[in-house]
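All protein chains but one are shown at their positions in the complex.
Per-chain residue numbering starts at 1, and chain names A, B and C are given in the order in which the chains are listed.
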């Protein structure tokens, strides 16, 4: 997945000279997760560079560059550290096109590794997507595999709107099925075959990972893989929808599936209250009420900060997901 | 309502010398909304003072003061300007007690005028409560009347946890029933009788504004009053719940009511997607699914920035609320 | 009570004068001959130490111009500058009157600060970017914006190019490279550095100018701007407009330091402190900064010392927090009078011509106003259609916005 991200950036740097890549440690060193490895050497320090340690400043200069015709792609080293840039993102970047009557806009991309499972404790584990989905003007995507990591990132860079791209850092080196003692790599995974060339995964389209009739399971990021295992453990036949895009989300795919199955379980890592699962649950019951045979339920991180040693008791496990699916089937 | 807030601060400054009040323009001048008028003169500039124009700095010094035994009450001049302090609030203030194993905590209060209806456009109208409800460790309240503005604020200051207090600026001078051409004052309103003395409205308790059997309407802030009018226009008999506390919210009051009425409409000013209404809708259908006779619906601000001249087309109107109630009754 | 914190356990500074006291300032000792002009292309930041603590002036108290910083600018250009300043003041007065009658929801004047954006923009090239706050509307006159269109924005009618989305005074004027004003203070300062970095990246001779208030300089964006400018050295001019007040908060509470100018030195950026009511000095320092920027030498940090002579905004009443005579006794004078008197003293202008000018501009503003209200105003409408709520949130209209848009129209949005 790290290579897929790298390849997306490399393709776009080659294709469009308005693309610049920068952030903390992304230049010479190639990023603490190695996603920008080799790009400075290949494309030059004027296009791929290190910045001061200042997320607010990074977002602000990206704003200005985007306004002045470039396509900056900046990295926030961990999603937990995006908050010093929150004002620039939600009050400024998101609103520029609208506030200026369409005279100015800033089509920037902000990439950030998110989520838990790497023993990161409070501040290297958070998955703050819902805090961006409430802001009109932003598009929000969340990748889960090498294939969509590259395809969504290219779509984001090519978008005329600002896009926040969350990458599940737990899956950088391989998928995670919920068992911390197993560390599979991506090799052999069907979604790990990443063309070297430019391709896109369109923003707004979900991916149907698994088909079934009993229940619809909706997830994004790392949880997509954990849900595969949870579904297996539940013994039920489920549609598994990898949402991929949170704003805008794929209404058709979700509604079609829930109308078919009549049941829905939503899974995410972030705390439950006001997580993006709340929006999904609210929307699903609004749109599919008469088809529902059980309440829409959520399996999420607890409403607490993210712990370090006990993170496996915090993140949704296949067992919890299986239990929720069984609960939905019982109605 | 301005006087009620002032009175709460005055009571607490008099009662507890660990209470300090500060923020932009709150000292000598008494605040741009006059909520701190006269407090510096009465309690001294060492207890009620102006700060530099820096929301991040204000939150940070509040953190430190709270940690070192004081009870700071700071003002963010408009809720729209709370975002430069977002990192300090969600990553620091919210997590201190937990991250330190209970060794340190910071029981601060952050007050901020929120919401639209004053022709404030993009950045003097937002109601960003949901962006705080997703952060464990924070309590969040939203007042709607002089009575609860004072009572909730005193509870917040006395709380051992950090509390964000939203005050609906549109209601500072009088309730707002949804008609911009009418400007009633608080005089004569039953919730406008505010005792001079110390009293509390407990955090976590909702207020039943209106009783009825057809439908449950849940709102907070300015929308509570608009809902009164919306309910009237709908002709239906509704429970109207003023949530008052968003974190923690009053589960019993909500569940009891929805189980009784079988229908639920949630109303807020903020954009729909991932607004706090999403959490309410998700929770209500989870907890009351078998009692529901219609989907839980939401009447909210649109998923766009807040406009200036057309704000009456943006904010939920009594008409939209009435229509949603009728929709719920039809199922 | 005395809110000077010296007697309290915690130090809380105060404004120098409060209502009931009578303001008094020492006469300025700064004179146009105080400070040499270093060569812009060889100047090192530390060479500007005197310029960051003194005050660069060209117009002396007697209306004469002199000193090293006296710029090359023709009297006819100065007359254009004077005219724009007069225009802005009359425009502001008209808008303020209209605000009182409900035609606008809100207004902010540039009273006493008219010279700043006008002189500085005149010192720049057409391709340069203007990244303003709400107190630099005057730059638009320099860039040729039609006044009718400015009024249409302020009164929020159907011709408002901001489409009724932001409050009055939040202008945007792409044609003039005048970037959309935003309410959160400070954000433009760091963004401007990015605009300038893009110009540098593209190898264009484009300079970006931006401003921040004395109050707003306490925001993180100030630090980001200076620091990124110091690292990447893009062609940007960073002005702190010290008008001594941030609403009711005196600059004493914005910073514990004596000047704002010298802050840039710690970022290795040259720093100038300029008399903000002196048109010629403003013009001169801006040319100097542009020369450096254009030569690839990076940012200049400028403190523009002035005084906010009016209320903060139409919602504000400064008599509650400062003596009402303070504006008058402040020694910086009035920027319009100072340039007018200078031009008169050199024979390029007369009192009578000035009165005529005022009369002509008053008619011009009235005419523009009458033209603008034809398209509606805030009190009466028509407003931009409520459809503008949904457009330009994104480059396209995603389905969830379309759904809500349809809902609005079904329920009878206009």
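In the analysis below, a residue touches a chain if its C-beta (ideal position, glycine included) is under 8 Å from a C-beta of that chain, and two chains touch if they have at least 3 such contacts.
In this text, all values refer to a predicted model and were calculated from it rather than measured experimentally.
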{"item": "Per the touch definition above, residue among A:66, A:107, A:120 or A:136 touching the missing chain", "value": "A:120"}
{"item": "Residue numbers in subunit A that touch the chain omitted from display", "value": "24-25, 27-29, 32, 40-41, 44-46, 49-57, 80-81, 83-84, 119-124, 272-273, 302-305, 307-310, 313-314, 319-320, 323"}
{"item": "Hidden partner chain, residues of subunit C it touches", "value": "9-13, 197, 200-203, 218-224, 227, 229-234, 253-258, 262-269, 296, 298"}
{"item": "Touching residues on subunit B - with respect to the absent chain", "value": "20, 46, 51-52, 54, 56-57, 60-70, 72, 84, 87-88, 91-92, 95-105, 107, 136-137, 139, 159-161, 204, 247-248, 251"}
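In the analysis below, only the chains that are shown with their structure count from here on.
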{"item": "Centroid spacing, where centroids are CA-atom means, of subunit B and subunit C in whole angstrom", "value": "35"}
{"item": "Residues of subunit C engaged with two or more neighbouring chains", "value": "160, 165-166, 170, 182, 184, 220, 393, 400-401"}
{"item": "Subunit A: positions in contact with at least two other chains", "value": "84, 87, 91, 95, 98-99, 136-137, 247"}
